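Please see the structure below; I have some questions.
With one protein chain removed, the remaining protein chains of the complex are shown where they sit.
We just call them A, B and C in the order they show up, numbering each chain from 1.
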Amino acid sequence: MARTQKIRLGMIGGGEGAFIGAVHRHAAGLDGHYKLVCGAFSRDNDNNTRTGESLDLDPARVYGSWQEMLESEAALPEDQRMQAVSIVTPNHLHVPVSLAAAKAGFHVFCEKPAAVSFDEVKQLADELASSSVLYGLAHTYLGYPMVWQAKEMVASGQLGKIRKVYVEYPQGWLSGEEESHNKQASWRTDPALAGGSGCMGDIGTHAFGLVEFVLGEKVTELCGVLHTHVEGRRLDDDGAALLKTQSGATGVLVASQVCAGEENPLKIRVYGEKGGLEWQQMEPNSVVYRPAGEPYQVLRAGGGQPGLCDAALSRCRTPGGHPEGYLEAMANLYTSFAKAIYAGQTGSAEGVPGLSSGVRGMAFIQAMLDSSSSDTKWHAVPDIAQ
Amino acid sequence: MARTQKIRLGMIGGGEGAFIGAVHRHAAGLDGHYKLVCGAFSRDNDNNTRTGESLDLDPARVYGSWQEMLESEAALPEDQRMQAVSIVTPNHLHVPVSLAAAKAGFHVFCEKPAAVSFDEVKQLADELASSSVLYGLAHTYLGYPMVWQAKEMVASGQLGKIRKVYVEYPQGWLSGEEESHNKQASWRTDPALAGGSGCMGDIGTHAFGLVEFVLGEKVTELCGVLHTHVEGRRLDDDGAALLKTQSGATGVLVASQVCAGEENPLKIRVYGEKGGLEWQQMEPNSVVYRPAGEPYQVLRAGGGQPGLCDAALSRCRTPGGHPEGYLEAMANLYTSFAKAIYAGQTGSAEGVPGLSSGVRGMAFIQAMLDSSSSDTKWHAVPDIAQ
Amino acid sequence: MARTQKIRLGMIGGGEGAFIGAVHRHAAGLDGHYKLVCGAFSRDNDNNTRTGESLDLDPARVYGSWQEMLESEAALPEDQRMQAVSIVTPNHLHVPVSLAAAKAGFHVFCEKPAAVSFDEVKQLADELASSSVLYGLAHTYLGYPMVWQAKEMVASGQLGKIRKVYVEYPQGWLSGEEESHNKQASWRTDPALAGGSGCMGDIGTHAFGLVEFVLGEKVTELCGVLHTHVEGRRLDDDGAALLKTQSGATGVLVASQVCAGEENPLKIRVYGEKGGLEWQQMEPNSVVYRPAGEPYQVLRAGGGQPGLCDAALSRCRTPGGHPEGYLEAMANLYTSFAKAIYAGQTGSAEGVPGLSSGVRGMAFIQAMLDSSSSDTKWHAVPDIAQ
Partner (left out) sequence: MARTQKIRLGMIGGGEGAFIGAVHRHAAGLDGHYKLVCGAFSRDNDNNTRTGESLDLDPARVYGSWQEMLESEAALPEDQRMQAVSIVTPNHLHVPVSLAAAKAGFHVFCEKPAAVSFDEVKQLADELASSSVLYGLAHTYLGYPMVWQAKEMVASGQLGKIRKVYVEYPQGWLSGEEESHNKQASWRTDPALAGGSGCMGDIGTHAFGLVEFVLGEKVTELCGVLHTHVEGRRLDDDGAALLKTQSGATGVLVASQVCAGEENPLKIRVYGEKGGLEWQQMEPNSVVYRPAGEPYQVLRAGGGQPGLCDAALSRCRTPGGHPEGYLEAMANLYTSFAKAIYAGQTGSAEGVPGLSSGVRGMAFIQAMLDSSSSDTKWHAVPDIAQ
């Protein structure tokens, strides 16, 4: 596709009251590569209609179901029909919709986690292996420039051989019985919609994915625990794990949704023989770099900022000191995805987590579930070849 | 205008190599209210063409001059022609383009400062007094949710009678002879393009505007100094002022572009009889609130966050802990401007700094220039009725 | 003892080149309750003599061995002889010297850990059970006012039932082969002098002690790992553990000495049903308090500061904003110990960790050693009755 016009985007899920649908729309709009042309936002007809109206969509392209949308869009002339679809439904639909969309020839940009189980994601991976569409997974945090900077600092050997990784994601929003009245909470704590894990599916996968992304290697074994703190809750809302990686580094992962009072402070720290680094999502434009035996430094996001790698610089829109945030991180994923579409790529889009990330996330959840219910210390994190 | 379609936006200035043009485009795109339809981005033809191409504009609507653009767009059918124009040129064109655009019936969204002199802005104010278009001024920082929160905390009396205000804006990017090779620096230090002040026009007006916005009252007198530190520079690159306000509060304003190593840490602190508050641009999602005799608190931006006023909440797109930044602040101005267009308002748009802000900014610069060259301590900040 | 004169203090260990000896002397001096009268600072005669001289001690009371010192001091007239002794030797002497000093009738203030093994500390506890002297253990961090504040906030129910505790102590100073040239490092990595664990004995016990102190309950089980990263090192330099407490709370403990670039950022976070709190040693004068559903607050150390409990206030010497630090924390232990001496108390001194803390620390190390070498997930932390 020549870069002469906006990519026509559809959305499944993301009606009024949803959180992540709006995030995707803002992010897709930020850099101007997409035009939202259709949607199946909600099974609630009124919500669906209202959402379409508020987005100025042609009512004919606001569909009552995702199946109808895929079918109808596929039937439109090539120069009108949707080219890519954002899937922002609860987790249980991620795979069915992804598969159907891919089969219909639409590029898929899906919220994480990729599936509700390791088996399901493996099936997805099998079926998409030979697909001609792109598949992107919205691990938003991997769109932050300074996460790329951190990755580069590890990859370049600046920290020396890596010894330790600590990742933590302590949220507080599920400290009470939020599911009784909050739509976001209710589906996330429903095994039928969320999958086998609550906290690990919702945020543990982010933490795990961040570790593997920054380290550039796999976590091979873990010793994990899952807890459910709120009475009546049907899925875990908290957990932790000791980790081992391929190269012999060790670490700790913490993810919780009952750390009362906490917002969204995902943080990663990595230490090697020669130094350490730290990045945290709530102050995303800095990487603290601690070279052993020297004063510590703070690398800062922004166009033209000293010390940044190309991957970081290319993900900044403004000069240093003009904070970019969460929507810009997601927009970076959307923009990388757009570039891959322009370039006619298939499979995975450079700069966007793909199916392999989805597989890893589900493998992590599987290992956490296995480990948590076991008296044995270490459990392998399964890999796709296993 | 019914909210059934995107507002057709044009842009004057903002070609390749410009900073603020891209900011405006990102911001206009974020919430999906605008579609960029035309532009006159640069006097350099190649730059102009390339910019238009990179934005997927119809080449016929990429104009060689702003005059041509206003004329040609005005001649298009009403349902096709540009409805609003973003002016992101160097300062000297702000008034001429604003006037011409307003006369041609286009809503004006202009970069600050509004003009190059107090006289020029008064003329603009006179001429637009009875205009039927909207005029908005891009004081980006006034789009941040937590700046609105700060304003509300002062207005509500939560701090008691205000005694002190400190505002500072120490940048470092002009510490060397940047103007010899950096386009952004060269026009900002050229009196013919920037107006009578360099630093005060570029960032002092932001600091001053923030004071009057948060306090909800005018600065009446100041005692200011301007300095030029880099040899050969033609305008001030630094200054400071003691301030007095209408209500009897006093304060200090610092703005500098030679604070080597600093990025963009605009900060305001306000103290009243009952407490104080602090906001800073590089961590824009927090307001530190210091009630006298109690532990200090940190109010945090985000949907549903405790303690926030409606004006702050309505400017947040994401829940707490998902940082929003500079582009979102500017997008908040664009979205407020869009709502005023939808509502058929004229004059100033609710939630967007208007001509009165522009007048105040130029009055500040005038007072700084007068005061800096005088041996007398206090100088009145002129007001429009004077 | 009437509070009419300074307590005569002796010191064993702490010659030139030692770190903690000087800390004890500064701390003992700060509030004016002690006068150092004698010492056996080093087995190196020259060092011993020089240290005594630099401290202006009577050369006759600078002894060649701790045995000689205890014997000679005991033989002095009651109004001249040492009353209390600070033990700041490597770990392997803690119990022998403590026992001998107690038997000779001297109050014992001992560096942590209390012993080199769980068995040894149990023996010490048995023997001192009926002693008429005081025994204090220098868990310095438990002298910080804001650690007492944190403890009080948990005890009072302000956080609700506790669910989670995270404690971390990531140092970097042993990232290289420090033991080859640094006296502090060499004995800490020598099993004969340090005991069965390096990192856990040196700093893990601090982290563990902080958890039990703040929570006011015991850790009952853990799942731990120990690592040795530097080639040739004879003890662990890193580890982590999953934790369970008596009341059902769970948590994570991290302690490492190979987090290159890190100084001494011991940190604890506690979350209950109603809120959370956070304290960190490198900014010791603040407790972040996060009440669920309200803006977070920062409680600040200092005389007269709002929101502080008596235990915290009584440990501050200066008003808010005048930072007190590590030496003041240790001085708080020394001063509490002095008050117990003045009051003629025996056993443990109010406000000073005692033998029971020592037992718990060694129980923790035992459990870590057991767990680390086991394939079973959970190991009980032994208790003294077991």
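Points to keep in mind about this one:
Here is the rule we use: a contact is a pair of C-beta atoms (placed from the backbone, for glycine too) under 8 Å apart; a residue touches a chain by one contact, two chains touch by 3 or more.
Since the model is a prediction, treat every value here as computed from it, not as a measurement.
Contact with the undisplayed chain is limited, among B:8, B:92, B:206 or B:290, to B:290. Among the residues B:254, B:309 or B:380, only B:254 touches the chain that is left out of the figure. One of C:36, C:133, C:312 or C:333 touches the chain omitted from the figure, and that residue is C:36. Considering the whole complex, the residue from B:104, B:193 or B:242 that touches the absent chain is B:242. One chain of the complex is left out; on subunit A, the residues touching it are 289, 293-300, 305-307. On the side of subunit B, touch with the chain left out of the figure occurs at residues 159-160, 163-164, 166, 168, 170, 172, 175-176, 223, 225, 227, 229, 238, 240, 242, 250, 252, 254, 256, 258-262, 269, 271-276, 290-292, 296, 374-378. By the touch rule set out above, subunit C reaches the unshown chain at residues 3-6, 19, 22-23, 25-26, 29-32, 36, 55-56, 171, 173, 262-265, 281-284, 300, 302, 317-328.
Convention: only the chains that are shown with their structure count from here on.
Taking the mean of all protein Cα atoms as the centre, the chain whose own Cα mean lies nearest is A. Rounded to a whole number, the gap between the C-alpha centres of subunit A and subunit C is 43 angstrom.
Subunit B and subunit C have CA centres that are 55 Å apart.
Residues of subunit C in contact with two or more other chains: 296.
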